[in-house]
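One chain of protein is taken out of this complex; the other chains stay put.
The block that comes next holds chain A.
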Amino acid sequence: MTLIVHSAGPGVTVQDLGRPGYLAQGLSQGGAADRLALAEGAALLGQPIGNALEMAGFGGRFQTTIPLRIALSGAPMRATADGAPLAWNASHSLPAGATVDIGGASTGVYGYLTVGGTFDLPQHLGATSAHLAAGLGRVITNGDHLPISAKDGPSGLTLPVENRLEGGILRVLPSLQTDLFPQAERARFEAETFTRDARGNRMGLRVLPQTRGFGLDHGQTILSEVITPGDIQIPGDGAPYVLLAECQTTGGYPRIGTVLPCDLPRVAQAGPGAPLRFLFVTRVEALTAETAYRAHLDRLPRSAVPRVRNPADIPDLLSYTLISGVTAGDMP
């Protein structure tokens, strides 16, 4: 009842929806960097959202000791089971002993491996997810044995995904210090194309302007104030820092705006060099977007459908009886 980790990339952790409710104690919610991918993984296995292995940039080699269903979602990574290709954004059934190899992400950052059932790990403050910034849990390393409570259910499903892996437009609401930025600077902020800096993790990521930064002269003396995921801090060097699930809970740098919750997967999944733009929207537009996002999440379980296999993915194609009653021409 175990997933053996023969090798793991440097940023593999168990994630779920995190720990809401500890803001007053200084603990941010944490949980999956791309919550939509976590939901997609669960939908592909016909189960409620639980935990999954979150793989930052690179997966690893995993072996199941039992027959196991898995789903692969988020940033697509080259994946095989005992050498045979595994489709991404899909669920699969593996026999006991199967070895799954998951390589580097072709686009995006965070890939997810969900198991049919759950990784059966102890809860700390009500969740199994690692919150590295808080010292809760740890990264998965070579030789780990992850206990699994497996459950029967569907596999061989796929679902359509909206491309959120290559940057794009991030919708932004004004935040506590938006008014401190002159209108011309806010307009320049919207006109600028940023690229994701190599510096980035589950706490947040730095984005680099093509021209110059957005620093405020008096930015160093803002009173420390509550921070939420999506907040765009402008530190002294003027390069925006967009905060993610595992961010700190308070901070003293001015914030020019806050990315909508439904666009946070797009932030988290922007790989190094991916172009990002910010667009201020009205509260009405933001509520409409949030309503659509929640409706999309609600529909996910119904949009998982049986996968029509691509013949190129079937290594032993010739062993299949493709059309019954037809035989090779040279047979008697």
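As a working rule, contacts are C-beta pairs under 8 Å (C-beta built on N, C-alpha and C of every residue); 3 or more make two chains touch, one makes a residue touch a chain; residues count from 1.
The rule is simple: contacts and distances are computed from a predicted model.
Student: Just go with whichever of "Sporulation inhibitor KipI", "Sarcosine oxidase subunit delta", "Extracellular solute-binding protein, family 5 Middle" or "STAS domain-containing protein" UniProt uses as the name of the absent chain.
Tutor: Looking only at the record, the undisplayed chain corresponds to "Sporulation inhibitor KipI".
Student: For the chain that's not shown, point to the residue among A:S106, A:N163 or A:T291 touching it.
Tutor: A:T291
Student: If the missing chain were put back, which residues of chain A would it touch?
Tutor: 20-27, 124-125, 133-136, 173-176, 220-221, 223-226, 228, 230-231, 236, 248-252, 258, 260-261, 283, 286-287, 290-291, 294
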